[in-house]
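Excluded from the complex is one protein chain; the other protein chains are retained at their positions.
When the chains are written out, they are named A, B and C in that same order, and each has its own residue count from 1.
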C-alpha cells in the first residue's frame, strides 16, 4: 500500500475563522481523509519539530503532498534540501495550488514559478488535454469549480513533461493547471486548485485527481544510478 | 487483469529453421509465455482470417503487442485503420524491433520510421536514461545483449514524449531504443530489441520491460472526448 | 531570402460574398501580401493543375503555408504524399485554422486532429505560454481577437514539442492554439486563428506570428540522414 505524507503549512487555519469553517481539521486533514480509503496516510505541518519531516517520517513516505502559502520562507532550508534529495532519490511529490511558490518546488523547477492571481469568487474549468493520462482516469471532459482563486499565465515553469489539465477562468485567463515533471528518480505533479477559503478539496473530481496522482507518483523500484569515475565496459583501442 | 493480444507476422518461423529452433512456438508464443504469469494473453498472426484481429478479439484487448518484419505490406489496410482507431480510442500498443516499419506504427508516427541496420552478432547495451519511469522498474543501469542486430540513428520518428532507453552498439552507433508516445486516448511504447535469430525474448530484463510496458500502456477508464459543434458553456456577450 | 508558398483551398471566396468582401484577393492573397515585405512569396490554390503544387513550385519552396476547410477530400492523395515527403526532407509547414483537418496535417500527426467548434462571434484571447520562443517575438502577453470561431479541447493531436499559445474563449473553452512539431528534417507550426468570415489575417499580431513562424520553420541546411544497411564504424570483436 502506497504511503503518503500530507504536508500543510496550517497557518490560515489557525488565523482565519472562515478557513477553519471550511477545513475544521485543516487542509491536511481534509486531504488525508479522502486518501485514507486507498493509501496509508500521515500528516505533517510547519509548526511541528522539523516541520514534521523527520528522517523517520521521510523513510516511511512514498509520496509527499505539499500545501503552503503565507509562510514559505519559514520552511527551513536544510529540510528543503533533505526533501529535495529524497525526491531525486525516488519519492513522489504532489504540489498543490499556492505551493507553486514553495522553496521545494522552486528548487526543483529552476525558475521563479511566478504567475498572475486574483481572488474574485471566479469560475474555473479544468479541461483534460491528455485523455490518455492515468492522472485523468475517471474524470470527464472537464472539472468545473464554481468559485476559485484565479491563477493566470504566464506561469514561469519549465515546459511540463506532460500537460494534463488546462484551466479556463471567467475573468479571461488560462493556466497550465496539471503538469508533470521527472527529476532524478522522482516524479512530480503540480495541481492548481485549492485556495484555502473554498471547499475545493471536498470536490469529488479534485479528490480523484489527487488519488490518481499518488498512484502515478509512487517510487519505481530499481537501483539508484551510479555516478562518478568508472572503468570502461569495453576495451579501448589506443591508436599510435 | 489486463488483457494482452500478442500479434506476430509469424513468417520467419515458417521459412527459417534457425528461427524455428530459437522460437519453436513462434515469437508470439515466447512472448505470450512469459506474459501469462501476470496477464490474460491471446495471440494472433498474419495468416489467420483478419490476421487474427477480429472485432471480437480487439473488443477483448487492452494492450496489443506487434512484431512484424518481412510481410508488412501484406497487412490489410482496413485492419490497420481499424487497429489505429482502437489505439486512438484507448488500446495500448507495444511495437517491437522491426515493427518500426509496420503500417500501424508509421500511421501513428507520421514519419518514415527509417533507420540504419546491420546484422553482425553485435553487442547491444540499453542504458536507462529515465530512472523514474515505470517501464524501467526492476531494471539495473543497463540491459546487455551479447548478440543482436544493430539499429542506428538517425531513427526517423517524432521526438518521443519520454525516452526511457538508449542503445550503445559495438560497431559505433547509438539508438533511441525505448520511446513512449501518446496518441488520442492510447499509449504507445516502441522497444528496439528482438531480432528473430537471437534468443532476446528469453532475456529476463527484456521480459521485465515488456511486462512493465503492458502495465503502463493499459487503457485509462474515462469517457471518450466529445468532438464537433458544441453550445457555449458560458453566455457570450455580443457587442453592438 | 526565404521562399514561401501560400496554399489556399480558395472555395469560400468563390461561393460566399461575405468572405469575398473580407478577402477580395482570397485568404492566400491577404497572407501573401503581408509576407512579401520580408519573403519571396508565391501562392497556389486547389483548382490549379496539381493544386498549384508542381515539382517546380515545391523545388522553389522553403516554407509552405496551408489553409483549407470545405474541400479537404478533394486534395489528391498523391500530391499529399509528395508534400509530406518534402516536409520530411526539410520544407517547413505552417498549418492555419481549419487546416487541422487537412490530409497533410493528419498524415503528419497520426491522429484524428478532431476538436470542438462553434461559430458565435466569440472573443478569443491567445496567451503566450513560452516567452522564450522566437515565434512569439514582438507579441505582448496575449493576442486578442474580438470575434472568431471557437475551437475547443480536447484537440486530438500528439503532445506538441513546444506549446507557444493557449487560447481562451468567451464561451468557456480553452485550446492549444500555437503548437510546434518536428517531423524528419522538417518543422511544423499549427496556428489556430483565421476563420474565413473574420478579418483575422489583417490583425497585426497574427501577421507577426506567421512571419516569425516562417523564419522559424525554414529548412536547416545539412545532408539528409543515411538509412539502410551500413558497415560498422568500429571493429566488432566476435567471441568464440
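Note that in this section contacts are C-beta pairs under 8 Å (C-beta built on N, C-alpha and C of every residue); 3 or more make two chains touch, one makes a residue touch a chain.
Values in this document were obtained by computation on a predicted structure and should not be read as measured data.
Undergrad: Using the touch definition from the top, which of C:28, C:69, C:84 or C:125 touches the missing chain?
TA: Of the listed residues, the one touching the omitted chain is C:125.
Undergrad: Which of these, C:54, C:85 or C:182, touches the one chain of the complex that we don't see?
TA: C:182
Undergrad: In terms of residues, what is the contact footprint of the unshown chain on chain A?
TA: 88, 107-112, 114-118, 120-123, 146, 150, 152-154, 156, 158-159, 161, 170-173, 181-184, 225-234, 236-239
Undergrad: Touching residues of chain C against the unshown chain: what are they?
TA: Contacting residues on chain C, toward the hidden partner: 90, 123, 125, 128, 130-134, 136-141, 161-162, 170, 182-187, 220-226, 233-234.
Undergrad: What chain B residues would touch the chain not displayed?
TA: Touch with the absent chain occurs at residues 125, 127-131, 141, 152-155, 159, 162-163, 166-169, 172-174, 176, 235, 237.
Following the convention adopted for this analysis, only the chains that are shown with their structure count from here on.
Undergrad: Among the chains, which has its CA centre at the largest distance from chain C's?
TA: Centroid comparison gives A as the farthest chain from chain C.
Undergrad: So how far apart, in whole Å, are chain A and chain B when each is placed at the average of its C-alpha atoms?
TA: About 32 Å, centre to centre.
Undergrad: Which residues does chain A have that touch at least 2 chains other than itself?
TA: Chain A, residues with two or more chain partners: 125, 128, 130-131, 141, 162.
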